[in-house]
Structures are given as C-alpha cells and as structure tokens.
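The complex appears here without one of its protein chains, the remainder shown in place.
Moving on to chain A:
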Amino acid sequence: MCEFNLNCYAHVILCFEKCYTNKVVIIIFLKIFKHCFSGTRFRPLSFEVPKPLFPVAGVPMLQHHIEACAKVPNMKEILLIGFYQPNEELNRFLLNAQQEFKISIRYLQEYAALGTGGGIYHFRDQIVSGSPEAFFVLNADVCSAFPLTEMLSFQKEHGEPNSFVILGTTANRKQSMNYGCIVENEESNEVLHYVEKPSTFVSDIINCGIYLFNPDIFQHIGAVFQKNQQDISVLFTEAIRLEQDIFTALAGQGKLYVYKTLSFWSQIKSAGSAIYASRLYLNQYHTTHPERLASNKEGGPKITGNVYIHPTANIDPTAVLGPNVSIGTGVTIGAGVRVRESIILHGANLQDHCCVLNSIVGWDSTIGKWARVEGTPSDPNPNDPYAKIDSETLFREGKLTPSITILGCNVTIPSEVIILNSIVLPHKDLNRGFKNQIIL
C-alpha cells in the first residue's frame, strides 16, 4: 500500500501572488525531516490522498487558497513549489484549476526538502521574473478567509514601501504557545519580536502562515543562506525556515509588520481539524459560494445548518443532514440516515437508519444499517472567541484521547454496531463494534 508520505509528505503550501505582474506561487512543502511527528498526523487519510488535496467543505483544501488568490486583481499564474513526486491526483487537480480559473499553474519540484524559506529562495528567479512589486505566500495547511486585498492595502499604509506583512490573529494565552508568536508595536503594527512556539507566554498574537513579501526578502534569505554555508554545524545549508530563521532576525528592524485579522482562521494539522475547517468554510459559503450550500427541497433530504452535497450524491428524502456536513461524489445515503458534523468522502455508502456524528467516513466505505459511527469533536471552546483547535495528540497519559472517528478508505462497518472514538485503517472489514481504539 502506498502512502502520500514516503518521500513527499506535503504539509505546507505557500501561495505566492505577484501583484501587478499576476504571478502566484504556491509552494507545496515537504516536511524537512521525514520522520517528524506531524508527517504522519494526517493518517489514515493520508494513505489515500496528499493532505493539500483532501476535501474540506466539499473541495480540495488547496482550492480554497486558489479561489482566494483568484479574487485579488490581475492574478494570472500560480507556481507550485514542493517536494512531491508528481502524481495523477495532483496533476488532475492542477489541470482542473487551470481550466476553471483560466490561470497558468506550474509545479516546480524541489530536489530536497528546503523548508519554507529555502523553497522560495531556491526558485527566486522564477518568482521575481516579470519584476513584481510584491508577492503573497500562503501555507497549505491553514483554513482562512485569506484577507489578501486587505493585506495589500495595509502594506501600502504602514511602514516603508518595501516592508513585509505577516497576517496575524489572536489566540488565547495558553494556546498561543503552539504557534509563532508576534509582539507588535500597537501604534505602528511593526513586529518587535517574533518567536516560534515558545515554551513560556510571549504574546497572544499568532502567525497565520500567510505573508506578503516583495523581492527584498531574498536578500534577507540570501544572508542566512550565506551564513549557513560558513557555519559547519549547520547540516543542511539549503534548508531555511522563514519563521525561525528569517522572522526572528527581521523583528524590530523596521521591516516586518503584522496585519491582525478578526476573520476566521485555523490550522489543519490532523484529520480531526478537517471537520472544524469544513465548518468554517461552509459558513463562508453564504457570502462566497451560496450555490455550494444545500437547501431543503421537495423530494430531498432534510437539511439543517450548512451542508455541502455533491450533485452526484444519491440521498434518500427521509435522511437528515447537518449541521456541518460535506457529502462527496457518488455517495449513497439510505432512508432515515442521520449525519451531523461529518465529512463523507467519495463513493461511501450509508445504509438505512445509520447515524454518523463527528466522523470522517473514508472513500468507498460502507456503514451498515442502524450502525452508529460517532466521534468526539475536538473543537475549540465556543465560549472563548480566541480559542483555536487543539494541536491534538492522539494519546494522553497512555490512553487514546476521545477524538473524531475516522474510517479509512474501503472500510466496512456491519449493521447495528457502534464505532466510537476510533480510527479504522483502510480496507478493514469489521465484524463487531469498537470503542476508543485504533484498528489496524
């Protein structure tokens, strides 16, 4: 069984958009070290599809980025830079996106995992060709409203003409330490201090992984690159991280600014956070893509809240769906089925009277009659406006923490059983219920 991980676990996509010269560069980044913890956090879903292509609110994660970029005036080209081996799924996605948005999308493959800064530095010639004044960088695994035009306006009004802007948002004190923390000058919005994942509280303003740069950034990256070349203790000189290596150095130099947004934002690190991200995007569809939201129709299922249903899905009129449900292509949903806070992937078959709550049902899986497939949401505290989704660890004190239930591809759940807080690997045919387990 192959997995989108082996040499090429995509974890970050940076999206560049060049203003006035219409280039967007999206970088699909490989984790610098293959065996890093987060390289496997999207299992078992990552066994089937590269994370950036996992469907969130009905469309591939990356597509939300591209749609946002397409809105910024004069955007015409997207460059994908990453370590992925080119594969069918990625190529198809790129082709479709090109046709839909009428933009050129090219994939530039890194020769090694170069990190967030190293990647753009390596391909800097391609990025600066056409002499753009500025360009955006977007991380792949974030869910955001992408206030790119606002960032552009902000950049013009604040600081030097060639200053850089980081998109920031507010987190609660405890959770802020899981992110890049930004200390700002409240009047000028200059970044005075930057530290990535501190162990003590520094600031509640966090880095959203969305940046606005101009070609000057390459001078700064180049300086770090030269320094690395000289420093024999640096093992891999070409790997440069924007956050740790560049931002920390630029803070307080009058070059780096933070634009704080109140719009929605979340990281998508693990499978569970995909459901939360779906909720955020589905909610956004009211303004951006109302046609993607299902509504109550004659002969159709009962819809509560925000629900996405692909046109090829076949749904019994007695089913009740929502809130926060995405139904993929060719899904069959039988009579009296209840689905809530879940993602149902392509080809799945939910038989009569089954109940699916807080779960991700994998491609081509089957859920038997009256079966209950249930997970525990790991959503941020709804009473705290700044709470973010937990960077969940699967285990705490040796026990599997209750989490979203995930069924891998082609899993069969028999009738009348309960699958609670469990993760089932692909191609499993279960013969009984399970609770709080990983089923290999």
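We take it that contacts are C-beta pairs under 8 Å (C-beta built on N, C-alpha and C of every residue); 3 or more make two chains touch, one makes a residue touch a chain; residues count from 1.
In the analysis below, contacts and distances are computed from a predicted model.
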(message) Given that one chain of this complex has been left out, which of "BRCA1/BRCA2-containing complex subunit 3", "Exosome complex component RRP46", "mannose-1-phosphate guanylyltransferase" or "Ribosomal RNA-processing protein 43" is its protein name according to UniProt?
(response) "mannose-1-phosphate guanylyltransferase"
(message) To test your reading of the contact rule: which positions on chain A touch the chain that is missing from view?
(response) 1, 3, 5-6, 33-37, 39-40, 43-44, 394-395, 398, 400, 423, 425-429, 438, 440
